[in-house]
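Provided herewith is a single structure, encoded as structure tokens, for subsequent inquiry.
Only a single protein chain was left out; the remaining protein chains are all shown in position.
Presenting chain A:
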Amino acid sequence: MQIYLPIAEVSVNMFLLLGLGGMVGVLSGMFGVGGGFLITPLLFFIGIPPTVAVATSANQIIASSVSGLFAHLKRRNVDLRMGMLLQGGGVVGAGLGMVLFNWLKQLGHVDLLVNLCYVVFLGAIGSLMFVESLSALRRARGGGGGPVKKRKQRGLVHTLPMKMRFRTSGLYISVIPPFLVGAAVGVLSAVMGVGGGFIMVPAMIYLLHMPTKVVIGTSLFQIILVAGVTTFLHAVTNHSVDIALALFLLIGGVVGAQIGTRIGAKMKAEQLRILLALLVLSVCFKLGLDLVLPPAEVYTLTEVQ
């Protein structure tokens, strides 16, 4: 059944949108990523103009993240205190990132830089996670299911001042590292134009040593604010949020997120990390190919304001 989208000004199949939303929703619930890095290119592919695709995917991400968040809240897998601290850092980082982005824009070739950034970050994070979680999985099996050797709890993170207790995460650390992590992801999100879930999740696991299950819920919590602000800014300045498109995507998305959360709850943390690593690596591979392979059409059209 075809539906005409008032802002995108194209007609697309309703069930295709429900399916797309559902698929990304499942990933969102499972891994705590918003899925913008997946849904935006898919929307381009079905003929939605880029500006509308970017803005509307932010709107759909709010819905699937809220849906996933509620499911995780019931399992007490959300560290609200940590989430707010990360958000605080994120706001500062996004501001800095905007300045950086505008500076890069003046130098030219910003889109190439963004693409290279993507490939490098996705590649690095994906491979590190893959190797780490694979060895963790092996260790768990090799030890005959016995307890995994406890991480070394002393480090730079623990010598910093302003310590705070994060009960849900089981951490007693300084507020400075989470704030810096939030800020760094904020800078990257502003430059790369993504919510940053796929950077935030590994950062919380490996830099802040939070438990994987808590990371997913907390990531969803912090994504909601980022996606909300993004949606608002796009709607007010570019008028590019398509409510009709968002509605079909998010109906699929909220249902998918519930299913994803249930799948995630049944899996081991190492398995989840391996799957996320593979997902990140495949997106990286696809982006890398796009840069290197000759495009089908070397010309592109852009609207001039």
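As a working rule, contacts are C-beta pairs under 8 Å (C-beta built on N, C-alpha and C of every residue); 3 or more make two chains touch, one makes a residue touch a chain; residues count from 1.
Just so it is clear, contacts and distances are computed from a predicted model.
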item	value
Listed names "Penicillin-binding protein 2", "Putative transmembrane protein (Alph_Pro_TM)", "LrgB family protein" or "Cytochrome bc1 complex Rieske iron-sulfur subunit", with the criterion being the UniProt name of the chain not displayed	"Putative transmembrane protein (Alph_Pro_TM)"
Contact with the hidden chain (one of A:R165, A:H239 or A:K286)	A:H239
Residue among A:T40, A:N59 or A:S133 touching the omitted chain	A:N59
Touch criterion as defined above, residue of A:A53, A:L69, A:M82 or A:V175 at the omitted chain	A:L69
Residues in chain A touching the chain absent from view	1-4, 6-7, 9-11, 47, 59-60, 62-71, 74, 109, 111-112, 116, 228, 231-232, 235-237, 239, 241, 243-244, 246-247, 250-251, 254-255, 257-258, 290-295, 297-304
